[in-house]
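Just one protein chain is left out here, and the rest sit where they should.
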Amino acid sequence: MKDTLGLIFAYQNEESMQSLTKVRASSSVPYGGRYRIVDFVLSNMVNSGITKVGVITRNNFQSLMDHLGSGKEWDLSRKNGGLYILPPFSQSTGYRGKMEALKNAESFIRKSTEEYVVLATANAITNQTYDEALAYHKEKQADITIIYKKSQVKKYEDGATIGNIITLDADNRVVDVAINPEVGDAEVCRSTEQIIIRRSLLETLIADCASHYMYSFHKDVLQRHLKDLKIYGFATDKYIAKVDSIATYYDASMDLLSGETRAELFYQPNQVFTKIRDEAPTLYLGDSEVSNSMIADGCIIEGTVENSIIFRGVHIHKGAVVKNSIIMQDADIQANAELAYAILDKDVVIREGRKLYGWERTPYVVAKGQVI
Amino acid sequence: MKDTLGLIFAYQNEESMQSLTKVRASSSVPYGGRYRIVDFVLSNMVNSGITKVGVITRNNFQSLMDHLGSGKEWDLSRKNGGLYILPPFSQSTGYRGKMEALKNAESFIRKSTEEYVVLATANAITNQTYDEALAYHKEKQADITIIYKKSQVKKYEDGATIGNIITLDADNRVVDVAINPEVGDAEVCRSTEQIIIRRSLLETLIADCASHYMYSFHKDVLQRHLKDLKIYGFATDKYIAKVDSIATYYDASMDLLSGETRAELFYQPNQVFTKIRDEAPTLYLGDSEVSNSMIADGCIIEGTVENSIIFRGVHIHKGAVVKNSIIMQDADIQANAELAYAILDKDVVIREGRKLYGWERTPYVVAKGQVI
Amino acid sequence: MPTKKRAVAMLLAGGQGSRLGVLTTQVAKPAIPFGGKYRIIDFPLSNCVNSGIDTVGVLTQYMPLDLNGYIGNGQPWDLDRNDGGVAVLPPYQKGKAGEWYKGTANAIYQNIAFIERYDPEYVVVLSGDHIYKMDYNKMIEYTEEKNAACTIAVLNVTLEEASRFGILNTNDDNSIYEFEEKPAHPKSTKASMGIYVFQWKKMKYYLEADEADPNSSNDFGKNIIPAMLNAGERMFAYEFDGYWKDVGTLDSLWDANMELLSADSPVNLNDSSWKIYARSANAMPQYVSVHAKVKNSIVAEGCRVHGNVENSVVFNDVYIGRGAVVKDSVILPNTVIEDNAKVEYSILGQGVTVAQGAVVGAAKEVAMATVEPGKMSGYMAVLGDSITIGENVTVKAGEMLAEDRF
Partner (left out) sequence: MPTKKRAVAMLLAGGQGSRLGVLTTQVAKPAIPFGGKYRIIDFPLSNCVNSGIDTVGVLTQYMPLDLNGYIGNGQPWDLDRNDGGVAVLPPYQKGKAGEWYKGTANAIYQNIAFIERYDPEYVVVLSGDHIYKMDYNKMIEYTEEKNAACTIAVLNVTLEEASRFGILNTNDDNSIYEFEEKPAHPKSTKASMGIYVFQWKKMKYYLEADEADPNSSNDFGKNIIPAMLNAGERMFAYEFDGYWKDVGTLDSLWDANMELLSADSPVNLNDSSWKIYARSANAMPQYVSVHAKVKNSIVAEGCRVHGNVENSVVFNDVYIGRGAVVKDSVILPNTVIEDNAKVEYSILGQGVTVAQGAVVGAAKEVAMATVEPGKMSGYMAVLGDSITIGENVTVKAGEMLAEDRF
């Protein structure tokens, strides 16, 4: 897929993840012990053989820039192509839709020479490549191909959206696009927000939307052009979790404790790449008791950990008990503290004997750097 | 100077350089055949042994980011320290002064461990290091040291500012700071906008200004604290040109045709680093006539060039005549075209036989990509 | 153009480490994995960076492919500098003939051109065989302060141990008046650690003189140091009192790994003020299942633990099946220990497979009571890289295998 350009929308859902997105863009929220959410889509592009990727940012992207650096970890530190962070051109009020965001990236897109573009939002936890979808796109001589997954939708009440539901004809051509509809318990075809399009067509659509004051990809492009563009759906059956709220984030994290999810995401020939941090391997001491948990490097575990995700550099002292929780980087859980259904952002300290219990659908979120 | 942090204000004078700053921040305006303006201050910091540099940006900094990349060319691609681009945290309306810009970089500064900070604006063309000024700062036990140059000020009428003029007592302590005063022909002590300060003091001043709705470094810090802070001046006699308008840009460019200026800027043990571009060496063919000009790699010269600065990849065809001009990257000056006192931005084409004559104080500026 | 450097480090990484048996058939000793994610060479390399030395030549000649790939451009140690950084220096041909590195001194001699690029005041000579943390800059400052032609780092050993080391006999001011290689009757307990700081001008002179002597074995300890002492050069011992471990045997390699298993380990790998850098594998966090028990152990990223791990060091991407037991052992990367297999008091190479129900080694007490002494692997069982032990097969304590067993 040398002839394909990747574009990642790395700025969405900035308001729905509580304190986690106060200090960073949603795409750089830590996930899975050592990753950032953007790592998955970015690795998918790289594993598809894409060597030029633009990351469209809006605001609050210092942490994202620090994480991505020169792109070296994704082998995107290149003379030809490589990784491009695309900040907003001027300090406007943000993007009202993807087409407006793409307008901001217009000169980057025009300067590219690739024939195809993969558009993807950063907030999908999945390990897949785009080779088959692109082959399908070519075979169907499609103008636009939407990668979708047929599934029942779990309902959340905290800002998570169902997203875009497509309806297909027998030939898999898209005949309807519904934006955040009420769907009940039915199985629906949900867009994974991974889209393949010819670069020249994308350029035309960007210019067209800009000159008509339109900005939404789904409303102003897909819905308007259902008839005159050949829009196809390509089905995927890979694991995919959309992270756009605390509840979806918590669920997508706990999914990692299932062997099947881990197998789909990690025990694959295609790796998920992320920024390297220098950490010693994890040290288990004393009466450590660990069960059904993921633990990153650099931890010291002296207490009990159950059904939890422990990031790099966490110290769980003697007698401390951590259950059903997500503990981000460098937390210090002091002796006999207890945590259940908690999400601790980076650098949190839980003092000796303190107890925090949240609940599954509403985990207790502790902001970065807090001392409790 | 391992114990010093560098901070560069890379966002100034965005309105005073006509079309040159329409497509890029002033700090990334091309200069001297292969450099960007920011290269000088950044190289000065690196040559002083500073290994951690923050570049404070405001808007329109895509070109700056592309230029700086991972910082590898400045040996600032490092695990510890290195180069940090600091975009505005949110899409506000910009910085009203340096203290507001520093407020935006506050967490970066707080996370640093260096004892001292060198603050510098990007728009100074100079090759100097800060070692001596820092030694002086320590010797005087100064709170703030301003590097200044005693000189007569050339007047421009196109938006160039005289800048900050300091008055010193016999001990070189600063007793007055005047912002853009009328100075006539007198020799004055002009701040070079290169400042040394203790990091802890800077943090205090940032917090203080923020909580009092103050934002100007010269007005709200220097002028207000002349008595209670020990503010010293450190004299430099190095070549320094401030680039903040078309006229100052043109003059600073033409200065390069003087052997003395070239010696001060380039024939030094301390190099000016910049991004590498792959170009063949320059090829002179046919009746090429070149005189008193700087010519970068990748050019093909078949015509006449006099008193000019020619950037990389420029093709000057047979019979074309370029005099007293600045021709940026990849221009195509076709046969028998004539240019005098012109500034051509990147990728300009001057068609066969066309003639453009500007005048010294008001050079003819051609915007990026134009075909004339 | 390289600029002048105060100090350049030359790291002798050519050793085969033949006493490490099957572990060094494919790699040089400095590339041996250690401590769950490191290689031995990470220690001197990290010491260099932490000491402010940013120019390091690594002298290799034995099986360098793996080591070269590991060092790469030096980025993991922040040694990918535009000016300086790390350079791998193999032997080469000059004029018509080529020469292997004949001895430690000859290896440096052949790379004088490399050193001279940086016009250094001091050259630090290191080996890639030891686990320790040391600030070489302090030793350089000591050399400068003493205006010494050479300083040698020394460790105080017991009088009994002294006969196994090169011993420096010193005056009260720590100046050296004599060097004795493994003396039967040691006069001092100051053992050379094989770490030297030389004034480069002096060093170059003695390297060239040594090279001109056809009878020399071109070795620092045997030739250069005695020659300098004979000539009356100012030479000083630099005392070091931290942790220092030669991991030249399988027993000492095992010991050094086990010494990491405590909160106050002498080699604190979590010390952010003196980080030991390593090239990290890209592996997901380890997963510890409901069936697992992990006690007093180091476990690295990418591991999947379904069984019991006790008192062991487990490297990245190791799989330990349900009901399996790993005790008192060192397990190198990518090894698979299947369900109900048992590994005790052993060192397992990379990519080993221990199939279901197989037993490798024996409990430490049992092994020490039953195995005859004097084997290369001591009382342990040691398995070479990539070998497979079949289902229910036994590898006894004291055995060292280089081939599959079914």
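For clarity, chains are labelled A, B and C in written order, and residue numbers in each chain start from 1.
In the analysis below, a contact is a pair of C-beta atoms (placed from the backbone, for glycine too) under 8 Å apart; a residue touches a chain by one contact, two chains touch by 3 or more.
All values derive from a computational prediction rather than experimental measurement.
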Chains on display which the left-out chain touches in the complete complex:
A, B, C
Per the touch definition above, residue among C:17, C:44 or C:91 touching the missing chain
C:91
Out of C:65, C:159, C:290 or C:369, the sole contact with the unshown chain comes from C:65
Looking at the whole complex, which of B:181, B:286 or B:369 touches the chain that is not displayed?
B:286
Candidates B:66, B:208, B:251 or B:297 - the one touching the absent chain:
B:297
On chain C, the omitted chain is touched by residues 14, 16, 60-65, 68-69, 72-73, 80, 87-94, 98, 100, 111, 113-114
Residues of chain A in contact with the chain not shown:
2, 72-73, 75, 77-80, 269
In terms of residues, what is the contact footprint of the unshown chain on chain B?
32-34, 72-73, 262, 265-266, 271-274, 276, 278, 280-286, 288-298, 300-301, 305, 309-311
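Just so we're on the same page, only the chains that are shown with their structure count from here on.
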Judged by C-alpha centres, the chain sitting nearest the middle of the protein is A
Need the CA-centroid distance for the pair chain A / chain B, whole Å please.
39
Separation of chain B from chain C, taking each centre as the mean of its C-alpha atoms, in whole Å
48
Name the residues of chain A that each touch 2 or more other chains.
72, 278
Each of the following residues of chain C touches two or more other chains, namely 75, 277
